[in-house]
Each structure stands twice: as structure tokens, then as C-alpha cells.
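Got a structure here, written out as C-alpha cells. Questions coming.
Shown here: the complex without one of its protein chains, the others still in place.
Every chain is named by a letter (A and B) in the order it is written, and numbering of its residues begins at 1.
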Amino acid sequence: MPEALVITIEWITMGTLAILFVALLGLSLVYGERKVAAWFQQRIGPNRVGPQGILQTVADITKLIMKEPLTAGRSDHFLYNLAPFIMMLAPFIVISMIPYAKGLHILDMDVGVFFVTAVSGVGVLGVLLSGWASNNKYSLIGAMRSGAQIVSYELSAGLAILTVIVLSGSLQFSEIIESQREGWWIFRGHIPVWIAFLVFLISGTAETNRGPFDLAEAESELTAGFHTEYSGIKFAFFFLAEYVNLFIIVSIAATVFLGGWMPFHIGGLDGFNAVMDYIPPIFWFLGKVTFLIILIMWFKWTFPRLRIDQILTLEWKYLLPISLVNLVLVAFITLMGWYF
Amino acid sequence: MSQDIIMNPDGTQEYFINMGPQHPSTHGVLRLVLTLDGEIIEKVEPHLGYIHRSIEKMCEKDNYRQIIHLTDRMDYLSAHMNNHAVCLAIENGLSVEVPERAVVIRTIMDELTRISSHTLWWGVMGMDLGAITSFLYGFRDHEHITEIFEETCGARLTMNYNVPGGVMFDLHPDFVKKTKAFLADFKTKLPEYDTLLSNNVIFLERTKGVGILTKEMAISYGVTGPAGRASGFASDVRKHEPYSKYPNVDFKEILYTEGDTFSRYKARIDEMWESIKIIEQLIDVIPEGDFVAKTRNVIKLPKGEFYQKVETARGELGVFIVSDGKMQPYRMKFRSPGFSNLSALNEMAKGGKIADLVATMSTLDLVVPDIDR
Partner (left out) sequence: MTNEEFISTIQNWFPDAEFIEEGSQFLNVFVPKDKILEVAKKLKSDNATQLDYMFNLTCVDWPDHFQMVYHLKSSELGHMLVLKVKLENKENPEIETLCDLYRTAELHEREVYDLFGVKFINHPDLRRLFLTDDWIGHPLRKDYVDEINIVSLK
């Protein structure tokens, strides 16, 4: 077959698979959030639509698709319609970079981590565009807050990942995971990696506008923040993008800090490692991701919201200095070889 | 409403935002027009009247027994206490002596209403600040009390249980047992409230030093109830002008001096503990006897003016009856606590941010039908 045809077929197949994966991911994460929230609030959650309520999100998406796709009257029509698509763009690209099991990834660049952090910055554009183009005071305030927040927390998130890059010596995702064959970095790199993990969890929650940092969409203050004026399928895009972003942050945390698809190995205990290898890597990955997702959902349903100036203070006065000092610390430790 | 655009000297301008009648956090149909400079609030102006039902005008056409049914609907979270106030005013006018059993029952019902109102307030406060789970925990305890009310009084929200001279029916046989079970359960749940919100760093950052109301301002604006007591204004009617069984029970008046949102929050939590103490002192010693004194079917108050103060969950409710000897009152005025509490909102919120306004408003515990009557 001619080369061009093969590549085209590969693109189309991969693209369709990626879209299907994102759709399924969104459905199951929304259902998961509702069930986890219900568990914390001592109620049951969706249990009527389908067995145990698993078809609930399908019903919700069907409803959203069937709604009239409005465009707010005096908004900037082009930007207003463009914003949801930009919001979905960054997650799609990053989904293709994550290794789900040995060899199970779409792209594996040698500057993987750098590329991922660069592309995930595109999400800010979607937020700011939607707020501005809606021609609505509430949306504008929400978008300004959210923009400031996301841009600030990208710094800490990047610096936290850098810690493990220094220890493993490579930017490529598959190499980072290979370097954790003797044990996950969260156990082998001790104090600096613990600090980095905490900082990354906090920054990741703030970047996806979730949990105690969801001021931009605070229902009790500004109706719905930057997506007030959207309804129907465009709102579904924003909604979905938030959950897919959550999955991405959690996958990166699981890959970089917890070993990705690498089973739990203890360096030196070969028998133990062989037993651990019986469980297929894809289950290791999904288990780690599920654990972290439930943790982040726990944050959202427990803590009150932070005010915008408190969010920015937390980042610029606390997390950023801590991350910088941590980076110096990990560089020192790597030079001296003081890690397992 | 036309608004002039005010230009500041540095070229920026103020803008108006409407927290309209339908809003997830104004606890009812209250419209606030905020004048903002960036994120800082310059002025808060409430627009009332969306739920004005002219209760005072209706009272001039109804006889006294019918008026009691109207008072439930004013501050529906303290329905018992509203009824209690009107009944006390009528009984003082007629010089009727209420039997001891009815007095104790009324006091216990009042305190149970106070606890149910405060648990609902706590749930909604957490939800306003973002900790959505607290809403369900607060309602779980509110449900317990509502079920107890439903058994005895027949209704969950607008209880309508007090009549001039006593109470309408006797207590349900299970009342004492269920109330004791509820108190035992609630004493384990109330520390959970502290764990979830009061000791949470984020919550403390959001509420300490926010929305400060000094004692002079509290007295001048007439802010009573836990909101006033958190500023140091000792205004508990149960202590200073006691009625019903309150002279004979032992409880503390909760006073704080800082006057910020966190003190108002703590004042309400502490009030719940005090209410538990009061009920425990009374629940075992309910005297036997009549539950209602004999009064005429048609009540006519003698000529004159009667004023009765009662401490509801929000503050001091005053019932002012001007009577000219007929079956209907000549003028009936309800001095509602929410009305005066709301007037202090501008003082507390200006200079803060919108997020602070939300926190302050939820500690004021406004129920808008109480304000609009």
C-alpha cells in the first residue's frame, strides 16, 4: 500500500479511537463523581437509569445534545462558538502522549514532558475567550479569575514534575517509567519527591478549576462563571473538558510519581517482583489513576472554597518558593547520590 | 433604573452588579445591587418587596385566633416562636394564666425550633462557601427534629401549635422518648460540625476578620440575635426580659467581642449547645395537668397597647398590638429581626470582596419572608 494511504488510515483510526476514549472517559468520570459525592454525603446517587445508574450520564449527554444550540445575542459570535473547541483541543493532544501500558501509547516523543506542559497551557485560551465573548459581566469576572489562577499554578506544576526529571534523567515518558523498574520514585526519591507530589496535587487541582479552587464556577457567587452563557452541546464540551483535564493531571501524576504502568517493585526482591508482574500493567495504571481521582474528588466535596486573593497568595507566596527550594534540594541529592 | 457612570480620578470607573431575586445564595427572594470597584464592594443596596404579602394589613381584618396562623409564614424557620409571641401578647392582654404544662411544652418546642433553624443555617452556610457536603449533614439533623414535630403538631414547617391559653393538642406519647434519643444522637453529631468546618484552615481564612460590625454599630442598627451578640451587644431577650419558663432554667448568654463572621458562626454553634442544655433540664420534668387554659371562643382584647418580645433564632421579634376593644386589632406591627439585621449589611460588606459578602450574608441568617412580611 502507498505510504500516504497507510498514514491517512492510521490517523483516522487513531483519531476515532482517541475520540471514543475521551467520550467514554467523560461518561464514566461524571458518573463516578456523582457516586463518590453521594458516598461522602451519605446518600446513594444515581441508581435508576440502567443497572446501578450507569446509563445516567448517557441520558444527560443525550439531553444536552438535543437542546437548542443558542448563541448569546450580542456576543462575539465567532469567538463564542470557537471557545468550547479550544477547551477540548489541549486534552485531546495530551491524551495521546500518556502511556497506558507497555507500548500502549499513540505518541512517544523524546521531549514528552516538555511538550505536555506546553500544550496544556492552551486550555487557558478557551476559558478567557468564553468569558470575554459572552458579553456578560459575570462571565468576564469568572474568566479573569480563572485565567489568573491557571497561569499561576502552571509554574508550580511544572517545577514539581522537574523534580522527578532530575532524578530520572530523561524527558521521555517511557524512559521515566523504565527508570522506576526498581521502585516508584515516590519511595526511592524520598523527601523532595514527597514535597513535589503534594505540590503537584495542589497545583493540578487548581489548574483544572476543581475542588477548593473552583471560584471561577462558584455557583453560589456568580451563577456559573465563565460558562454562564453556554447551553446544550457547547456547555457539554466545557463540562467534559474539565473531567478530561482531571484525568490528564492524575495520569501525569501517576506516571511521573507512582510509576505509570510499572507494578509495585522493591529493588532486589526478585521473587516478589515476579509475583507483582502477574497483574497486567494496564490494571496497575487504572488502579493508581482511580485512587488519585477519588482523592481529588474527596477534596472537592469536603473543603470550602478559597477566595481569589487567597488562591493567588497560596501560589506566589508559598508554593512557588517551596518548589524552587525543592528543585535545588533534589539537584543536590541527585549529585550526592542520596537516593535509593 | 438609570445609573450614572462614576469616573474615579485614576480613570477607572465603578460598575453595578445585580445579585438578582433568583440567586443560589441570597436565601430567598432578595435583590442586592452592588456597586463595585474591581473586586472591592463600595455599596450594597437591598431591594425588598418581592415577597411582601401585607400581613399587617390582613391582621386588621382577621380576629386574633386567625392571626396566629399568619405568623407562621413570616419567619418560617422559627414558626413556633412567632406563634408564641402573639399568644403571649394576647394572654398578657386578657390576663390569662397559662397552665404550667403548657409553659414547659412551649419552651421545649421553642428550643427544638431554634436547634432546627441553626442546623439548617449551618448546612446552608457550608454550601455557600463551597463545602457542599455540609448541606446534607445539616439537613440530616434538621429532619430528625421535623419528624418529632410532625408527630406532635401535625405539620413539618408551619406548625401552628400555640393557641391563646396554651397549646392546641397534648404531646404525643412518644415525644419525650424521641426527643431524648435525638439529643443523645445530636450530641455526637455536633462535634462533627466542628471537625468539618470550624477547624478547617480554609474556612477560618474565609471568615476571620471578615465583615466586622462594631458594638456601637450593632446597637445603632438594632442588630440582635447571634449576629448582635457576636459584636458584644447583650440582647438576649430570654435573659434580659424573660418570658415563659426561661427564668427557671440555667443557660449562658453567648457573647463574643470581635464582631466578625467567625464570631457570628461560633455564636450560633454555641447557642445550639445551650439549647441542648435547656431541653435536657426540662424534658424530664414536664408537669402533668391541663395543656390549655379556658378562654372564650371569640377573643376581644381590652383597649390599649401590648408589646411582647421573643427571642427567635434570628434575633428579637417584637409584636405590637394596638387594640380598640373589638374582635380585630386596630393595628398590628411585627418588628422582625431580619429587617434590622439586613440594614447593617452595607456597613459590614463595604470594603470587602464579593466572596466576603457571601460569607457575611450567610452568617446574618436572613429569611426574606421575615423581612418583607
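The criterion applied here is as follows: contacts are C-beta pairs under 8 Å (C-beta built on N, C-alpha and C of every residue); 3 or more make two chains touch, one makes a residue touch a chain.
These figures come from a predicted structure and were not determined experimentally.
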Next item on the list: Please work out which displayed chains the absent chain touches and list them by label.
Entry: B
Checklist line | Selected residue (touches chain absent from view) among B:217, B:255, B:269 or B:293 | finding: B:217
Checklist line | Contacting the left-out chain in the complete assembly, out of B:76, B:139, B:273 or B:320 | finding: B:320
Checklist line | Which of B:187, B:208 or B:331 contacts the chain that the document leaves out | finding: B:331
Note to self: Counting contacts across the full complex, list the positions on chain B that touch the omitted chain.
What the structure shows: 48-49, 52, 54, 56-57, 92, 217, 219-222, 233-235, 240, 303-307, 309, 316, 318, 320, 322, 330-331, 333, 335, 339-340, 342-344, 347, 372
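Simple rule for what comes next: only the chains that are shown with their structure count from here on.
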Next item on the list: Would you kindly tell me how far, in whole Å, the mean C-alpha position of chain B lies from that of chain A?
Entry: 44
Check: What part of chain A is in contact with chain B in the complex they form?
Finding: 37, 40-43, 137-138, 141, 212, 214-215, 218-223, 301-310
Check: Which residues, counting only chain B, touch chain A once they are in their complex?
Finding: 15, 17, 23-25, 39, 126-133, 136-137, 140, 196-197, 200, 202-203, 205-206, 353-356, 358
